[in-house]
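Note sheet for the following structure.
The other protein chains are all here in position, but one chain of the complex has been omitted.
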Amino acid sequence: MTWLVGTIGIWLAAWALNARLAASGWARTTAGKLAVPILFGVTILVLWEGLVRGAGIAPVILPAPSAIAAKIAVSLPTLWLDFSQTFLKGALPGFVIGCGAAIATAIAIDRSPFLQRGLLPIGNFVAALPIVGLAPILVMWFGFDWQSKAAVVVVMVFFPVLVNMVAGLQASERMQADLMATWGASYWQSLVKLRLPAAMPFLFNGLKIASTLALIGAIVAEFFGSPIYGMGFRISTEVGRLGLDMVWAEIAVAALAGSAFYGLIALIERWVTFWHPSQRH
Amino acid sequence: MTRALPVLTVLAGIVAIWYAAAVWMNATWIFDQAERNGQTVTWAEVIPQTMDQARPLLPPPHQVAAELWKGVAGQAVTSKRSLVYHGYVTVKGTLMGFGLGIVMGVLLAMSIVRFRVMDMSVMPWAIISQTIPIVALAPMILTLSSQLGISGRDVPKAIIAAYLSFFPVLVSMVKGLRAPDQMQLDLLRTYGAGEGATFLKLRLPASMPYFFASLKVAIAASLIGTIVGELPTGAIEGLGARMLIGSQFGEPLIMWAALFAAAILAGMLILAVGVVERLARARMGVPA
Partner (left out) sequence: MKKLMTGAFMAAMATGAQAEDVTLQLKWVTQAQFAGYYVAQDKGFYEEEGLNVTILPGGPDIAPTQVIAGGGADVMVDWMPAALAAREKGLPLVNIAQPFASSGMMLTCLAETGITAPADFADKTLGVWFFGNEFPFLSWMGTLGLATDGSAGGVTVLKQGFNVDPLLQKQAACISTMTYNEYWQVIDAGISPDQLVTFKYEDQGVATLEDGLYVLEDRLADPAFEEAMVKFVRASMKGWKYAEANPDEAAMIVLENDQTGAQTENHQKRMMGEIAKLTAGSNGALDVAAAERTVATLLAGGSDPVITAAPTGAWTSVITDKALAN
């Protein structure tokens, strides 16, 4: 009971502190912008720890954060092996191939309004489909190693990026296009100098969606056959062995990797599309 | 017609590529079989055989269409073998998750716009939450909800669906509720409008276009969540469960039919959301 009362006490105190921090001028500094969400995250962990200990929840149901942290500390080599298999070999090449192919396709059909009108509705439709259902089929086709995982990721990321890229290429304004024409710019010149830059905000929208899909796709595909390492493999195997601390360790790694990947793309976006209104604060 | 022609052309192209791929992929097996039996076969013999295998690597379109037709029209809709029945199970989960996701997304967005501390502390975690692979959480959501005394698999499935669908709603609503500019806010202040009135009369109406735009994304996400929830966790009924059973018992046709049923379902749901959106916009006097 003391655990519960204590936990709730800490939670309330931290929340009050956060509210004061957010209201104060300090919240506008970079440090403040980082401190508030971190404090919130820490509070959640404390709450979780307190609930698990206070309510006596069995570790085979939900392990405490401290137990998960301990597990992470002792299994770094395994986690790295899994991470490199799933993320570096599965998700990343799949992401690069899928996005690259989507961008190339968008540019290739750029000169054919007929193909665009044909592909766009279909692309929009496919982008909304539960592609994960293809995972067992692709594992059957491409084998159990990382190739099939990359294939799932390619299919998952292709359509959202394609749709955004096509929309982006049409985003430059009529007046700007006319201006390029008056300067006697060729198709390629106006593509490189005007329309590709103008497409960037749209492209990055697609890339951001694709970045979260990539990791999910690679992990789901591992459920349907894999070598004996990889994040999806470890998660499904350890659930069967009741090694829930290891499962959560993998989830933590996945969240970390996914957020870092997303953050990286957001950073590149800020750098590439510095001129766009959404980047001005 | 001018709009349909390009789409039909592309579709025809896809079907042609599909047939070619089916011949190419399914032929390997026939050659292997012939080799095991010490025979030789020619392509002229192989091609017809690639069109009607019982467990093809890639079933040609007409086989999938036939299986789909059998599942939809070949049975009473209440039968467990009917794809309509399983589609209904999946739609039920999807809509529950969709509703839950909308409520969560809107409530969170409201408090984020209202309270600065919520904005600063919750928003980054909402983004991080989407990078966690939901499939990893699915089994735990199941056990935890059974521990909380929730029986059945509808609720856990809906939670998984809501987990994926709340995010687009949240992001759009935050944008939408902040859409009114300072001048409009100032105007309402001069009218002496309180916080509640500002919210109801200005912020909420202003957010509606954003809200509806997010619904299409959210319903698709919700369907994906439901199928993921059915696929590996206690596959009992629903389209995801049929995909799994099809995979396990080496019945690719069942799997492909379920996949296409899911695709058709996705199309119908998005269409329905589109209709609701158009009706709402018309009522609100937004030019289409």
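Lettered A and B in written order, each chain numbered from 1.
Everything that follows uses one rule, which is that contacts are C-beta pairs under 8 Å (C-beta built on N, C-alpha and C of every residue); 3 or more make two chains touch, one makes a residue touch a chain.
Remember, predicted model here, so these are calculated numbers, not experimental data.
Novice: Under the definition given at the start, what are the shown partners of the omitted chain?
Specialist: A, B
Novice: Per the definition of touch given earlier, which of A:V42, A:A108, A:L242 or A:L267 contacts the omitted chain?
Specialist: A:L242
Novice: Residue by residue, what part of chain A touches the chain that was omitted?
Specialist: Interface with the chain not displayed, on the chain A side: 4, 7-8, 51, 54-55, 58-61, 136, 139-140, 143-144, 222-228, 233, 236-237, 239-244.
Novice: State which residues belonging to chain B touch the missing partner chain.
Specialist: Contact residues on chain B toward the absent chain are 29, 33, 36, 55, 79-82, 85-86, 135, 138-139, 142-144, 146-149, 232-237, 241-242, 244-251, 254.
Keep this in mind: only the chains that are shown with their structure count from here on.
Novice: Just how far, in Å, is the C-alpha centre of chain B from the one of chain A?
Specialist: Computed from C-alpha means, the inter-chain centre distance equals 18 Å.
Novice: Would you pull the chain B residues touching chain A in the complex into a rising list?
Specialist: Going by the criterion above, the answer is residues 3, 6-11, 14, 25, 57-58, 115-117, 119-125, 127-128, 130-137, 139-140, 143-144, 147, 216, 220, 223-224, 227-228, 231-232, 240, 243-244, 247, 252, 255-256, 258-259, 262-263, 266-267, 270.
Novice: Where on chain A does chain B make contact in their complex?
Specialist: Its residues touching chain B are 15, 18-19, 21-23, 27, 33, 36-37, 39-41, 44, 61-62, 114-119, 121-122, 125, 127-130, 132-134, 136-137, 140-141, 212, 215-216, 219-220, 223-224, 231-232, 235-236, 239, 244, 247, 250-251, 254-255, 257-259, 261-262.
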